[in-house]
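Worksheet: one structure, shown below.
Apart from one protein chain that is not included, each protein chain of the complex appears where it belongs.
As written, the chain order gives the labels A, B and C, with residue 1 at the start of each chain.
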Amino acid sequence: MSNPTKLSLHVPAPHARPGDPVNFDHLVIPAAGELRCPDIATPESQLRDLPFGLIRVLDAEGRAVGPWNPSLDPDHLRRGLRAMLLTRLFDDRLFRAHRQGKTTFYMKSTGEEAIGAAQSLALNATDMCFPTYRVLSWLMARNYPLIDLVNQIFSNEKDPLKGRQLPILYSARAYGFYSLSGNVGTRIGHAVGWAMASAYKEDDKIALGYIGEGTTAEGDFHEALTFASVYRAPVILCVTNNQWAISTFQGIAGGEATTFAAKALGFGIPGLRVDGNDFLAVHAATDWAARRARANGGATLIEMFTYRAAGHSTSDDPTKYRPADEPKSWPLGDPIERLKQHLILIGEWSEQRHEALVAELTEAVRSAAKEGEAIGTFGKSRPSTREMFEGVYKEPDWRLIEQRRELGV
Amino acid sequence: MSNPTKLSLHVPAPHARPGDPVNFDHLVIPAAGELRCPDIATPESQLRDLPFGLIRVLDAEGRAVGPWNPSLDPDHLRRGLRAMLLTRLFDDRLFRAHRQGKTTFYMKSTGEEAIGAAQSLALNATDMCFPTYRVLSWLMARNYPLIDLVNQIFSNEKDPLKGRQLPILYSARAYGFYSLSGNVGTRIGHAVGWAMASAYKEDDKIALGYIGEGTTAEGDFHEALTFASVYRAPVILCVTNNQWAISTFQGIAGGEATTFAAKALGFGIPGLRVDGNDFLAVHAATDWAARRARANGGATLIEMFTYRAAGHSTSDDPTKYRPADEPKSWPLGDPIERLKQHLILIGEWSEQRHEALVAELTEAVRSAAKEGEAIGTFGKSRPSTREMFEGVYKEPDWRLIEQRRELGV
Amino acid sequence: MTNMTMVQALNSALDVAMQRDPDTLVFGQDVGYFGGVFRVTDKLQQKHGARRCFDAPIAEGGIVATAIGMGAYGLRPIVEIQFADYILPAFDQLVSEAARLRYRSGGEFWAPITVRTPYGGGIFGGQTHSQSPEALFAHISGLKTVIPSNPYDAKGLLLTAIEDDDPVIFLEPKRLYNGPFDGRHDQALKTWADHPMGEVPEGHYTVPLGKAATVREGSAVTVLAYGTMVHVALAGIEDSGIDAELIDLRSIVPLDIDSIVASVRRTGRCLIVHEASRFAGFGGELSALVQERCFHYLRSPIARVAGWDTPYPHAFEWDYFPGPARVTAALQRTMEA
Partner (left out) sequence: MTNMTMVQALNSALDVAMQRDPDTLVFGQDVGYFGGVFRVTDKLQQKHGARRCFDAPIAEGGIVATAIGMGAYGLRPIVEIQFADYILPAFDQLVSEAARLRYRSGGEFWAPITVRTPYGGGIFGGQTHSQSPEALFAHISGLKTVIPSNPYDAKGLLLTAIEDDDPVIFLEPKRLYNGPFDGRHDQALKTWADHPMGEVPEGHYTVPLGKAATVREGSAVTVLAYGTMVHVALAGIEDSGIDAELIDLRSIVPLDIDSIVASVRRTGRCLIVHEASRFAGFGGELSALVQERCFHYLRSPIARVAGWDTPYPHAFEWDYFPGPARVTAALQRTMEA
């Protein structure tokens, strides 16, 4: 067993770095409508090709084609478009607010708005999503008050999280949006537990857990999949593969070797791979998994194939590690443009109506921002310092009471 | 999206509990020689059927059949038989020693001896295995001195681990056997790191990491697979699926939903499923994965499909949770009997030679046990109490020096 | 009242909780059909069904994560970690999630979970079946940590922990499961049958968190202990002939600071006893608190008896384990100083 070739350490590298021409040639993008849509009752053993395909409904012309076409009514689609646009405009405004020193931190979901929006509309009001920091559009689709977002981002007196949490790490129970935290990956197992609880109570609610493709490397993801598979939890586990984890490309998370949807194969649950910039495809795949879960068919893993068009956060400059024009070259386009094109094509939308909507939402964002600024931007206004000592436990013990006294608040 | 069926929580249960008739009907056991043996250079995308097959070489009559037949020379096979027998006899004797109060703890690998033995002989002296507590046969195949095992088990004055470690949690660097610990799963990532180091140094050594099927549920397993896949580490990751994790059947680890070999599919590495009670099949699969790794083909995951014939440990009584006659009903038989049958069939072994070997090894174990007892069984003899304070760091700091003084040793 | 071992008392607490509240459920490794490697969940699956008491995968982080999600939904999960040595894979879930959820969500979500786990030495369990991790949890704001020393408290404290709306780490001294143990390892095993705290009501009752118990009243020195060390300290006190007051903390978070301070101010001396390694152990915090609050009352240095700063060594169990002799010697030094 002597060794002909010397061993060498393989370190994956992306196809293009700053200065290189953008290169997406390696991406295999099947045509819209190509992939089959099996019945939700199909056993996993007959679904093992799906993780290697790509569920796409909208073609290049904006036509909705193929077996996954959810044939949604136009109002529903317009709600989705509105949620995506609102997210985009809100992100741009609050990102600028950070540059103006009005908040300490911000993260955009630019380019990924279809995911949260379509899933929010595909699921029930009583279902619960366990978000990452990049699914603001879930809340937008459910009309979460903009002012509450702004107040949280400014950590001002009206901050619903009482100044305790970093900007954008929202919690909105009434909107089916679980508490965010700075740690990535640690809540994916909560989604599974929540879903198991719903099954335990013979309820009809299901859970949706999000995780970034980079974070799928965490053991939490594996343990969540294991519990979801073993106890057939009514949960949808969603990998948002936006190609990047800060400066690290998806190959370092395993994307060079196979798809993220293929992780489902190790747990005997269906794995769907979806064009995440295609509102209709995201909606259809989510609805398929939701119906399967509600029918006691258990968990589904969905890879949302998308692209992080903006920087990771306000602390990041993506031109340092990827070509500046990579975002606009993403072969699967922009989710807002694509849904808009479709609606216009089917005669349910127009450039004029679009401009009007942009104007309306821009104003809505502006006035929410202004209202928040009037209450106070970061540091200008904040909740009572007592809030620092509340909520550590249901009731504070002597340590917190003494310390609050020592601080004199 | 209203819910027709009420949700309900699924809790997997084994096919038979004490009092029930043994039931292995659900096991699909392909015939020996059936599964194809692809070239080691085959890309993973063309190997995705393998995790659902079963690599078997020895048929019911003891013939070696099919493309995986390693055609090993008889001396090699006899070495394997010897290592397995020695393991079996040593286990029986030292298990009894525990009943006699000569040690605090013991664990047998009865029924699983083929795995460590065949892999130890298939790999190079300079390769490193990262064992579980159930691969004693690895050391037996490399002629690790029995007396050192006995002394460690008795924690006596001559214990190579200086009384610091629980019985059977050996460490034997010179024999390619990494330090064991009571925690399960925590060393599988060390195997990957060790293999990456070998590749980093352009060395030719590879690593073998073991993990029980129950322990595959730990995040450590997923993280190890991720690193192994991303950096194409020259490592073989081996899941010993012996059907049980203490009282818990493999369904609770995900075995109800798919195979353990299928976990490889989520990482784009080959997944082989092997009859773990078939010495030839284990040897062949290990050799295949080793050659692939040494050729910079990266990691392979192997599921060793076997059965834990004994209790989990001296603290366990398996008749409390599974039918008492389940072990002897295991459809894939006993690894020692099967290799013996093969050797006799090919005219390289006989009942007489077998009896003589049993007698020789029984005596070897007896005299090693006696020698260890002469040095001292647990509590009767032990290393200097100073050893308690040594090896915490390379050099003790003032705390350990003061504490040793306080204890007066 | 019947006589129960600590295992039976804990089992009874789980059974009572499951009878009273359909939203309680129990899961962990080997806790289902088999009833747990220490038998604490014995027969719960038979009585309450596999839906309410089941085996979990070997994934401590996943067990706790799942429990947190169930808690967020509205259940009261009780999970078992087979040995406290194996709780570390769940440490991030306990610290970053269970402990923080209520605070960071502005009170929208919380984790009313109970994490039971056998801890401590004295059973020749070696490095990974003997450790005492309480100091790691005590440092984490948002967690409560409870450690009973007898069957009566074990049942009452566990019921309180289960009904508590905050996450509780419930450390069970495994050496006390089947009988009191005072560290005199060369003597015949004792049983709970002969111990007053082995008398346990069959039904529901609670013992509050944050209230210490005075096990022995005394005037010369205050001894602070919890878990197995309560019995060891008592033996050490007896051997010393010193009129020590022995306080069983029962929970270290919340801590009964008032009882501690009142006693030390009375005695003017203090000895802290724990099994965990000494350095940065919980004894450090206790010593600091006592010193800060009783400085002018102290007549001699606050002393600590604890495990050595080494891993838990298999063959040296009784050299590592802080037994009565070390307590006696420390008491004498404390009185002389």
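Keep in mind that, in the parts below, a residue touches a chain if its C-beta (ideal position, glycine included) is under 8 Å from a C-beta of that chain, and two chains touch if they have at least 3 such contacts.
Bear in mind that the values here come from a model prediction, so they are computed numbers and not experimental data.
Peer 1: Taking the complete complex into account, tell me which visible chains touch the one left out.
Peer 2: Within the full complex, the chain not displayed touches A, B, C.
Peer 1: With respect to the chain omitted from the figure, which of A:149, A:237 or A:253 is a touching residue?
Peer 2: Touching the chain that is not displayed is residue A:253.
Peer 1: Tell me which residue among B:30, B:160, B:251 or B:333 touches the hidden chain in the full complex.
Peer 2: Answer from the full complex: B:160 touches the omitted chain.
Peer 1: Touching the absent chain in the whole complex: find that residue among C:45, C:82, C:128 or C:222.
Peer 2: Of the listed residues, the one touching the omitted chain is C:128.
Peer 1: By the contact criterion defined above, which parts of chain C meet the unshown chain? Give residue numbers in ascending order.
Peer 2: Residues of chain C in contact with the hidden chain: 85, 88-89, 91-92, 95-96, 99-100, 103-104, 127-128, 135-136, 138-139, 141-142, 253, 276-277, 279-289, 291-292, 295, 298, 300-304, 309-311, 337.
Peer 1: Identify the residues of chain B touching the omitted chain, counting contacts across the whole complex.
Peer 2: Where chain B meets the chain not shown: residues 128, 130, 160-162, 164-165, 169, 171-173, 178-179, 181, 183, 186-198, 200-201, 207, 219-220, 223-224, 226-227, 230, 391-394, 397-398.
Peer 1: Residue-wise, where is chain A in contact with the chain that is not depicted?
Peer 2: Residues touching the hidden chain, for chain A, are 9, 11, 13, 17, 104-105, 155, 159, 163-167, 169, 181-185, 214-215, 217-220, 245-248, 252-254, 315, 320-321, 378, 382-383, 385, 387-389, 392, 399-400, 403, 407, 409.
Criterion: only the chains that are shown with their structure count from here on.
Peer 1: Among the chains, which one keeps its Cα centre farthest from the Cα centre of chain B?
Peer 2: Centre of mass proxy via C-alpha means gives A as farthest from chain B.
Peer 1: Measuring from the mean C-alpha position of chain A to the mean C-alpha position of chain C, what distance in angstrom results?
Peer 2: That pair's centroid distance is 41 Å.
Peer 1: Where in chain B do residues touch two or more of the other chains?
Peer 2: 9, 11, 217-220, 252-254
Peer 1: Hey, what residues on chain C touch two or more of the other chains?
Peer 2: Those would be 51, 56-57, 59, 61-62, 89.
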